Structure formats: structure tokens, C-alpha cells
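All protein chains but one are shown in place.
Now for subunit A:
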Amino acid sequence: MKTSHIIGIIIIAVAIGIIISTAGDASSYVTFDQAYAMASNGNGNSIHVVGELKKDHQGQVVGISPTADKLSFTFLMVDENNKEQQVFYNEPMPPDFQRSEKVVVIGSYHDDLFVADKILMKCPSKYQENTVSAEM
């Protein structure tokens, strides 16, 4: 066997190892119902849930309640199946949060409360306003 064959085999083995481990460590996007089911089955892995902040008819975000010291807050989020869920985040409200078009929460259920370890946001445009008015 030539050295180059041995090297080739090792490379392929490492590459496959990388792909398998990625698949193993990859999280998944689920709905709140699926996440709840997972938590009830004792699966405490962190998962991603995609959704939007709950808004009223005028498009105002509702249901955000920071704690008194503003160091953590809870909010209402609606997932892609329109299920509404209260989410707790143990950090101050992230910048741009209220303006986000779409929110991804990464975390898991603790009883009936979804506790987010991390929040990702998709904003209408990076640091850009999306409307203009005469006062500006």
C-alpha cells in the first residue's frame, strides 16, 4: 500500500467523521408543540424555534414584560403554526428586538415556560429604518 493511499483513507475518514459529528451536534428547527413534546419525553436538548413577536391589530408588539431591573424579560412569541408561547430570556432585551421581523429562540421548555438561552433576530434591514416621516 502506498503512503498516498493511507493518507487518502485517513482524510476521507476524518471528513466523514466531521460530517457525522456535525449531524450529531446539529440542533433542529421545531415548533413549540414539538419542543414541548420533546421536553415531556425527557429530551432536554436545546432546539431552535422560529416565529414572530405577538402583535396587535395596529402592528404594535405586545406582551413584552421586562423584570423590574431590566436584566431579564419575558415576551410572547407566535410560531409558524400560530401557536402562542411565553418565552423567558435571562438577559436584558437585545438591541433591535422590538423591530425584528422574525425571531429565533434557542432553548428548551422548563415546565410550561420556554426558556431561551439565546435569541437571534432577523431585522427588516441591517440598522436601517423602513419608513420616513415629515418630522425627521
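As a working rule, a residue touches a chain if its C-beta (ideal position, glycine included) is under 8 Å from a C-beta of that chain, and two chains touch if they have at least 3 such contacts; residues count from 1.
Everything below uses one rule, namely that contacts and distances are computed from a predicted model.
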item: Listed names "Branched-chain amino acid transport system permease protein", "Xanthine dehydrogenase YagT iron-sulfur-binding subunit", "Cytochrome c heme lyase subunit CcmF" or "TAT-variant-translocated molybdopterin oxidoreductase", with the criterion being the UniProt name of the chain not displayed; value: "Cytochrome c heme lyase subunit CcmF"
item: Of A:I7, A:V62 or A:L113, the residue in touch with the unshown chain; value: A:I7
item: Selected from A:S28, A:N43 or A:N81 as touching the chain missing from the view; value: A:S28
item: Footprint left on subunit A by the chain that the document does not show; value: 2-4, 7, 11, 14-15, 18-19, 21-23, 25-30, 45-48, 50, 67-72, 90, 92-99, 102, 104, 106, 117-118, 120-134, 136
